[in-house]
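Omission of a single protein chain aside, the complex is shown with its protein chains in their original locations.
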Amino acid sequence: MFNNSSKIMFLTILMMGSLIAISANSWMGAWMGLEINLLAFIPLMSDNKLMSTEASLKYFLTQALASSVFLFAVILFLLNTGKNNANLMEMIILSSLLLKSGSAPFHFWFPNVMEGLSWINALILMTWQKIAPLMLISYVIFKPLIIISIILSSFIGALGGLNQTSLRKLMAYSSINHLGWMLAAMYNSNIWLMYFLFYTFLTFSMVLMFNMFKISYINQLFSLFFHEKSIKFFLFFNLLSLGGLPPFLGFLPKMFVIQSLTMNNQLFLLTFMVMMTLITLYFYIRLCYSAFMLNYYENSWMTFSYYKSSNMKLLLTFSYISTFGLFLTSSLYFFF
Amino acid sequence: MLKIIFMVLFLFPLCFIKNSYWMVQSFLFFISFIFILMNMYSNYFMSISYMFGSDMISYGLILLSLWIVSLMLMASESVFKYNNYVNLFLFNIILLLLMLVLTFSSMSLFMFYLFFESSLIPTLFLILGWGYQPERLQAGVYLLFYTLLVSLPMLIGIFYLYKVTNTMNFYLLNNYMFNYEILYFSLVMAFLVKMPMFLVHLWLPKAHVEAPVSGSMILAGIMLKLGGYGLLRVFPFLQLLGLKFNFIWISISLVGGVLVSLTCLCQTDLKALIAYSSVAHMGIVLAGLMTMTYMGMCGSYTLMIAHGLCSSGLFCLANISYERLGSRSLLINKGLLNFMPSMALWWFLLSSANMAAPPTLNLLGEISLINSIVSWSWLTMLMLSLLSFFSAAYTLYLYAYSQHGKLFSGVYSFSGGKIREYLLLFLHWFPLNLLILKGDMCMLWL
């Protein structure tokens, strides 16, 4: 990542843009931050051998549309001091922010763009690029549209992932599903941030694994060969954790969201979301078959010299945390 | 209670030492013997520490799980002999044991749910990792998803309970009485699928057949009882709704039990036969539990313990034949009396336990359950008589077909039964027949 100095610059500008958007006092400042974010991400996307040009073009078009609608709505909002139809303003702002973050029903660009990115760029798109829009969404919670978005995001994220063989698209749909949960977490103000942190952690370890072994498709998972089968076994706990299965770490944020939604009496919405999570769990487990079946024949001619790389140590540490993290964090709660 | 939990927890490092298979098993027996000495014979939670404690039903089920897990290790010697990822296997089993012990000894409903779900994961790994056939993929998916589909609404129900009563402790919850139908269905359905009830039992034959012997033993022995234990814990505050709706579950279980007994008569796979017989027995347990009478709940607990030991023993026997003959089909596993006559004694003893012959604990459980179900409605006499009759029919079918007749002509030679196998079966049969003398331990906990 750091073999190119312009990348460092663009990365810095990307982070600065998000920080500007988050810490802005007015909507104009937020818009500026969003634009800077967008402009800095485009050059980051375009330098590898995949079909990144198409991806960057799609990304630019949709995000530019979103930014312009955002600007339009912000100006209208600021002009309308009487707040007669504040609902309309909120709805337009919310729609544009939803388009920016990639939640349904405005998600159609997300899998296509993810397909054309390298794994690190995909990681940035899935995690960092969501910070600013989500923070801004938490200031304009317009219940009808948010609820539509939550329901549709969970639904589309779950169903879409069933039919995929490309890992990038699969992670895109999983991201859409988790985005639905994060939007639902906004009923009580700060839980979404915690959910987002856990989600980032888990996605980061997944992408680290995919990047290290350079796998982009499901059938490549089967030929992943380790000298010790148990390493593969433990690495794929991350995937189960992402699905929100107790006793892994991924259950903790879901538990908090479920509790907050129950306190707010949103039981039907909650049941629906939880059912959709079950479907995402299905396609995560489908990925894990190769790791959990210990007695199948594998190709042993692809050997990796991964033992000494610090990436592997980081990956294993992250897997350990995501496996036993639930008990570790609960003991933290207990002691502090 | 923490001493047991820590004892199990510290078995983990032992799993990774080379050649420590039998040491782990000996330690598990040691833990179960120590646990027997902890007297917990009352309805109140005893040995409380932090958030774990146990009362009478937890005590019996934790003891059963410790016992069966030690017997599981004795039965899976082939994993050790052929070095089939032994350390990972031990790790998996100790993890499963830890989850089960934590489930039964948790005093709060949410912790119970957490460990209830967590115990599915090591079972899934056992089936996927050490099973024999390609169908185990679908079996694992069925196991996981049937249970999760109905237990996620239970999670929501638990949080709803927390919102209304602000406590998760079993004692404090028993002071409430809820009249909310959706809460009832969400809480009860999860345990019904786990039990399993007739229409939602499809995961059980698949999972039992595809699992290795240790997986089958723990599934039949304990995992089914998690459902019954959960129902026993949850019903005190759902009694009003239980009175309204329980007739549905009783009817489905009883009729389903008869139908499943009939399917047992048509099976040719040894393990599938034993799996379907588990469904039939659990049908009676469920029906008796749902009558919410004293005898019914006590009888269901008794039959749960008895059935755990009995089915687990039958699966061990099926595995003993499988290891020698290489197939689970009844058409190949026949005439075993000619080669392994002493094993035929164990087949007979465990089969007679399966059809509730005296003096096994199954008989005590069945008598109590039949009493309570008939006292609920005399119309159930028809179903119960058919159920008992057909249970004898398919058990005798299993015994006679596998033991008597001519030996399958395609076998070469095999061992007539090792001491380890006889010890395994003896340890299954001995508590089963002796516990009836101390029947009030199983019957009088309410």
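Per-chain numbering from 1; labels A and B assigned in written order.
As a working rule, contacts are C-beta pairs under 8 Å (C-beta built on N, C-alpha and C of every residue); 3 or more make two chains touch, one makes a residue touch a chain.
Going forward, contacts and distances are computed from a predicted model.
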Chain not displayed: protein name in its UniProt record ("NADH-ubiquinone oxidoreductase chain 5", "3-ketoacyl-CoA thiolase with broad chain length specificity", "Exosome complex component RRP46" or "Protein BOLA2"): "NADH-ubiquinone oxidoreductase chain 5"
Residue of A:17, A:33 or A:111 in touch with the missing chain, whole complex considered: A:111
Which of A:162, A:197 or A:332 contacts the chain that the document leaves out: A:162
Residue of B:167, B:239, B:329 or B:388 in touch with the missing chain, whole complex considered: B:388
Of B:29, B:80, B:110 or B:145, the residue in touch with the unshown chain: B:145
Touch residues of chain A, complete complex, unshown partner: 108, 111-112, 156, 159-163, 279
Residues belonging to chain B that touch the chain removed from view: 142, 145-146, 199-202, 205, 259-260, 262-266, 294-295, 298, 335, 337-338, 341, 348, 352, 357-359, 363-364, 366-367, 370-371, 373-375, 381, 384-385, 388-390, 392-393, 396-397, 400, 404-406, 436-437, 439-440, 443-444
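One rule holds in what follows: only the chains that are shown with their structure count from here on.
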Separation of mean Cα positions, chain B and chain A [Å, integer]: 41
Sites on chain B touched by chain A in the complex: 84-85, 87-88, 99, 114-115, 117-118, 121, 124-125, 128-130, 136-137, 140-141, 144-145, 148-149, 152-153, 155-156, 159-160, 162-163, 182
Touching residues (chain side chain A, partner chain B) in the complex: 229-230, 233, 240, 245-247, 251, 258-259, 262-263, 267, 270-271, 274-275, 277-278, 281-282, 285, 289, 292-295
